[in-house]
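Rest of the complex left out; these chains stay put.
Letters A and B mark the chains as written, and numbering starts fresh at 1 in each.
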């Protein structure tokens, strides 16, 4: 994940311009058009903008599910058809937006962050949702297809999704987006627990890199997910009846999930900070340990080397009884060894008593 | 305690599904059915869901106390009987929820965290409570039976529990759940005070591990207990008359306890952070101490070794008076020893004066 993910126009560009997405070919996105009532379900998996127009006149609930990077042309057509605000459409293509909820006169506009775990790497893509009186338009550029289970539930008429209005469909979509965080965070939690053991038992330089990498991911995840809480809260407290009262009970459940997600992220962050402390003090403890033992070895040999240096001297006044008489003693050499062994023993005993060994 | 404790459905699962608890056998939980009025008390210690239905028609206050992991079947039956909301029932089996309070049209739903101390290890299980007009349903999967003293008080008609409505019973249950924290935190406080002495007097590598382990427990405890304050506060401020005015005075007491618990946890956390500082600086002080003494020993012997090296040289121009005449002096050898002893004395004196020793 990059730090700076926002796509932006050069300052001074006309507000509402879609220029960034100008060169997108029609292959880079799929439009899935779903018309449903309590009793019917029609899905067109490769619809065009024109198909959507036809759907508008029909007396059904419409869900336009667009996956991939939408082209400016198609977006403009959809915008005209459904009466979407130009600033909102700009936000759809300028991905990397902060999650937010905007109430326009004839539609709600919601931006959410959609975390994904692909090949053990966490990615965050943007989901943009427009809720009208009888339509829901969802944009997302995730790698996988997050709304597949929802389409299946609609198709098979499981639960209440089909019998309720599009606000319940919006809830179901938001629920999926938010619940995507749990497997991601479960993975992070497991990596943290593995790191914890590693930092305590055998810290390696790689540990540091992994700590930093988890820290970074949590920091960026938090930035992307934190505002979602406010978005869901605003929907729960919405007084303009975009969301039916019964649906709000379900959204309250979503809200609890966003709170739990932030709790988890904060816990993980504090845990990682604690592991960094453990790692650092463990690394330094081990290093000190090595240095201590090595220094003790050196310290033991230094006086011995001095002693053997003494008896390597060439003092040799022929008449002097003071000229290194030890060298001429019968047991001089073994006595010196004895003395050195005793000396080593005493040093080891002192070191051990002082708990240095 | 694990970091990620929440049981969750795969994203996109139908809201309200109880699938997780599907394979629970009927042995893993006990239903205790208690019917009481101010004058009577009937307890059935191994009731079935059907028994509960019978109790509903009777004109008594009913307490269904379920311990262990309830099966999806039983839960569904209870849900139908007492009119419990499907999202709430999902939360009962998806343990690891954040404490919360939800007002449904005909019952209150409360989730609490129940800390336990088993074999010196802190565990947190979930307690779920449903309060209706004349029934209380409590679920918990603690190892011990937390509500035993409450059943005894009911049985023996001690205090006001029996004469009051079920809201007072709810208070009594919440009071027990919250007060469970005090022995747990008292234990943590004692461990911290022991750690404190250890970190100051004789820090060991184990100390670090224990510091980390307490830190982790406090972090997770805080996450599980923090929202309880808000739950009790919401009950105290409840305006829908689920809780009688006199009971609110008692709940206010509970609220004070939750505040005190958070105070204690925060204090413990700051204390542990302080102990980590103490530990680290103490460890490094001791290490530095060892290194200093060892280095001083080495420093004292290094010049001596140089000196005895000097007199081990073989300069030997036969006519030169400059060719190491010291070697041929009558008192050369003892003079060298004298010089070396004086040198050591001077070094020790300097080191001591500079407070290096």
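General remarks:
Keep this in mind: a residue touches a chain if its C-beta (ideal position, glycine included) is under 8 Å from a C-beta of that chain, and two chains touch if they have at least 3 such contacts.
Owing to the predicted nature of the structure, the values given are computational and were not obtained by experimental measurement.
Whole-complex tally (this structure file, single sequence, 2 chains shown): 5 copies.
Going forward, only the chains that are shown with their structure count from here on.
Rotation angle, chain A onto chain B, C-alpha superposition: 70 degrees, expressed as a multiple of 5. Chain geometry summary: the mean Cα position of chain A and that of chain B are 25 Å apart. Of all residues in chain B, only 2-4, 6, 8-16, 85, 87, 97-98, 100, 102, 104, 205, 208-209, 212, 215-216, 219-220, 223, 276, 279-280, 283-284, 287, 290-291, 294-295, 297-298, 301-302, 304-305, 308-309, 311-314, 324, 327-334, 336 touch chain A in the complex they form.
Those residues of chain A whose C-beta lies close enough to touch chain B in the complex are 146-150, 153, 158-159, 172, 175-176, 179-180, 182-183, 185-186, 189-190, 192-193, 200, 249-250, 252-253, 256, 259-260, 263-264, 266-268, 270-271, 274, 277-278, 281-282, 284-285, 288, 291-292, 295-296, 298-299, 302-303, 305-306, 309-310, 312-317, 319-320, 322-324, 354, 356.
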